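All protein chains but one are shown in place.
For chain A:
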Amino acid sequence: MPSRRRTLLKVIILGDSGVGKTSLMNQYVNKKFSNQYKATIGADFLTKEVEFEDRLFTLQIWDTAGQERFQSLGVAFYRGADCCVLVYDVNVQKSFDNLNNWREEFLIQASPSDPENFPFIVLGNKVDVDGGNSRVVSEKKARAWCASKGNIPYFETSAKEGINVEEAFQVIAKNALNSGEEEEIYLPDTIDVGSTSQQRASGCDC
């Protein structure tokens, strides 16, 4: 089959509860938004196919629950992630302060091979609320934090209005892809019949 090689990217979305992780995902994948808050329980999974630089990708988006009681899910969720999206609510200071915890927690649990350069992306969500009047975290402050953590790309988004959502996920795909470039080399052995195979052979349950 001459189909193009497709790449699957695992994207984890993290952030305090209520910052709009699920809404961002819904806006991105379904172009839908609901004002009703429905807490995510455990995790939610969505897939979306994107084309980027003439290559086909499937984003496997892991929308996690923000509540602390679900944090025990840890390792399992974060293992093998290609990109981590940190979300906060520009109208809630605490959600911004917690970004650091989320990032650290992720790096501990996922223990990526090159933590310094692991592709994160930060989204300041809900910029539409109250015409921006209730905003407490300034863009400048957010960008400064991102810069201090190794120049994490930053986007101000509104899941409700669909602002910057598409753009943000484009970058997510791009960064995840770049970090995934170093392919593992798969080098199997060949049986050495002369010396060791006899022990090995008798080692099997026959």
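By definition in this document, a residue touches a chain if its C-beta (ideal position, glycine included) is under 8 Å from a C-beta of that chain, and two chains touch if they have at least 3 such contacts; residues count from 1.
Operating definition for what follows: contacts and distances are computed from a predicted model.
The protein name that UniProt records for the chain not on display, among "Phosphatidylinositol glycan anchor biosynthesis class U protein", "ER membrane protein complex subunit 2", "Vacuolar fusion protein MON1 homolog" or "Succinate dehydrogenase [ubiquinone] cytochrome b small subunit", is "Vacuolar fusion protein MON1 homolog".
For the chain left out of this panel, the touching residue among A:Asn30, A:Asn101, A:Asn117 or A:Asn151 is A:Asn30. Contact with the omitted chain, checked across A:Thr47, A:Asn101, A:Asn117 or A:Asn151, is made by A:Thr47. Counting over the whole complex, chain A has residues 1, 5-8, 10, 26, 29-30, 41-49, 58, 60, 62, 72-77, 79-82, 110, 113, 180, 182, 184-194, 197-198, 200-202, 204-206 touching the chain that is not drawn.
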